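In this view, the complex is presented without one of its protein chains, the others remaining in place.
The first chain written gets the first letter, and so on, giving A and B; residue counts start at 1 in each chain.
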Amino acid sequence: MIAPLFYIFAGLAIVAALSVVLQRTPVYSALSLILVLCSLAVIYLLLGAQFLAVIQVIVYAGAIMVLFVFVIMLLNARQESPTDHSLFARRLGLPLLAVFLAEVIFVVVGHFSGTVFAAGATFDGGPGAVGGLLFRNYVLPFEVTSILILVAVMGAVVLAKKQL
Amino acid sequence: MATHSDLPLLLLMTLAKVVVVLGVLLTAIAYIVWMERKVVAHIQSRWGPYLVGPHGLLQPLADALKFLFKEDIVPDEVDRPIFWLAPLLAFTLAFLSISVIPFGESITIAGHTIPLQITDLNVGLLFVLAVTSLGVYGVALAGWSSNSKFPLFGGLRSSAQLISYELSLGLAVVSVVLIAGSLSLREIVEQQRGLWNICKQPLGFLLYFTAAVAETNRTPFDLPEAEAELVGGYHTEYSSFKFAMFFMAEYANMVTVSCLATSLFFGGWLGPVFGPPLVRSLLPVLWFALKVLAFLFVYIWIRGTLPRFRYDQLMGFGWRVMLPVALLNVLGTSLIVAWRSV
Partner (left out) sequence: MLEAYLPVLVHFLVVLALGLIILGLSAWVGVKRPSPEKLAPYECGMPPVGDARERFSISFYLVGMLFILFDVEVAFLFPWAVVYKSLKWPGFLEMFLYIAILLAGYLYIWKKGALDWSR
């Protein structure tokens, strides 16, 4: 049951990801990205990480992407016009892409085994398990997060309200 | 893990439940609209719908037919794919969260015990919040794709409103989770057998309900469709059944939010149970329905009574009153819970 669902949502994620890059209208790209994030949430779910899956939707698809859509609307972004073919992309980008692809293929071929799908049945990624880990074993990183958010809050206000 | 033999059975049972729940929900929505028109009319000393059927009871059917046969105007220069996608998104998401709401205990048919809930997730509450958080896109995209000024401003304002009150909604719910120690709605209801959460969390409930009214774009927070300044808000350019989809989505959201309020604060399906087995398993559904109906009535009552906020008041209230009070409520609740469990 897990394998076919995985292939469906992984395929959806890849198609949507391609669409993020290939769409010329920014809003379409943003929508495709939302679809990528939601498919990823399902893949997390298939791995047993239930809590992470819903948080992925709430924080990424429901909060961060809202800001993206706002900004696209704010800047009144229209269709992109194709840029001049940049030398940078051709001389450096393509070789790097090839290296990256080779690396991914190497990892997948080298380490793939049939046991991956079974993880969902045994691994407990529910809210209780995450909470237990986060608030017993990883208290410091959690507290540091608050300072990170504090800095981000201040940064947002400073950037948006320069005159104050 | 479900073995292969009971997977088809699970799917079949789910499909049956989904069809029943959606059927009930759609009928309920039709009659909530009727109830709203009647109640608001009587508050304003009018009759309300009276001509189609006795006391206008067939009015919802007439409305649906009218929507269906109306001309579907797609203005020039709209972004067509997104103009179609927005109402579909609003509709789908609004009808999705009902799947984790428990509306009764369980019923036994032919030896199978069927829980009266489409599914009980151990992140159920967060699932509702996740679906709600995606609801912003229906509104924002409708406003953007219309390529017209009123929808754009309406869509923008309402998305800003939705995200602002989503925070308070989340925080108000956290205090219930602190008491219940679970995100499964079934467990949260079960845990209220002794005392309903409303007694332990009166402030939490007030915060939740206020935020919920704002989340569903209802008076006094119905700025997105403030007809005096924004015409129809984000759905100004929509007509025919595309408009009806937004309309149904709004009422479906009202039902979901009321179901959630019932489950979180008013003991869900809990209530006095007696009689033969079948009545025993169906009475909880009745209690649940009555509680939800009471909430819907309050919604309508508020609409008939209160004036609308100004936009800066609305945003100011969300960020400067709701958010800090909700945060303090969480801290206060946690203090009491820690005190009592020592």
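In this text, contacts are C-beta pairs under 8 Å (C-beta built on N, C-alpha and C of every residue); 3 or more make two chains touch, one makes a residue touch a chain.
Bear in mind the structure is a predicted one, so any value in this text is a computation, not a measurement.
Peer 1: Of B:Tyr31, B:Tyr50 or B:Trp319, which residue touches the hidden chain?
Peer 2: Candidates B:Tyr31, B:Tyr50 or B:Trp319; residue touching the omitted chain: B:Trp319.
Peer 1: Give the residue, chosen from B:Leu121, B:Ala142 or B:Ile300, that touches the chain omitted from the document.
Peer 2: Within the whole complex, the residue contacting the unshown chain is B:Leu121.
Peer 1: Taking the entire complex into account, which one of B:Tyr137, B:Phe150, B:Phe265 or B:Phe288 touches the absent chain?
Peer 2: Reading the full complex, the residue touching the unseen chain is B:Phe150.
Peer 1: With the missing chain put back, which residues of chain A would touch it? List them for me.
Peer 2: 1-2, 45-46, 48, 50-51, 55, 58-59, 62-64, 66-67, 70-71, 73-76, 120-121, 124, 127-128, 130-132, 134-136, 139, 142-143, 145-147, 149-150, 152-154, 156-157, 160-161, 164
Peer 1: Give me the chain B residues in contact with the hidden chain, please.
Peer 2: Counting over the whole complex, chain B touches the hidden chain at residues 1-2, 7, 10-11, 14-15, 17-19, 22, 67-77, 84, 87-88, 91-92, 95-96, 99-100, 118-122, 125-127, 133, 144, 146-150, 152-153, 156, 160, 163-164, 166-167, 170-171, 174-175, 177-178, 181-183, 231, 236-237, 240-242, 244-245, 311-312, 315-316, 319-320, 323-324, 327, 330-331, 334-335, 337-338, 341-342.
We take it that only the chains that are shown with their structure count from here on.
Peer 1: What's the distance between the Cα centroids of chain A and chain B, rounded to whole Å?
Peer 2: Chain A and chain B have C-alpha centres separated by 29 Å.
Peer 1: Report the residues of chain A in contact with chain B in the complex, numbered from low to high.
Peer 2: Going by the criterion above, the answer is residues 1, 25, 27-28, 31, 34, 50-51, 53-55, 57-58, 61-63, 66, 69-70, 73, 121, 126-128.
Peer 1: Okay, in this complex, where on chain B does chain A touch?
Peer 2: Going through chain B, the ones touching chain A are 1-2, 7, 79, 81-82, 85, 121-123, 126-127, 129-130, 133-134, 136-137, 140-141, 144, 152, 156, 159, 163, 183.
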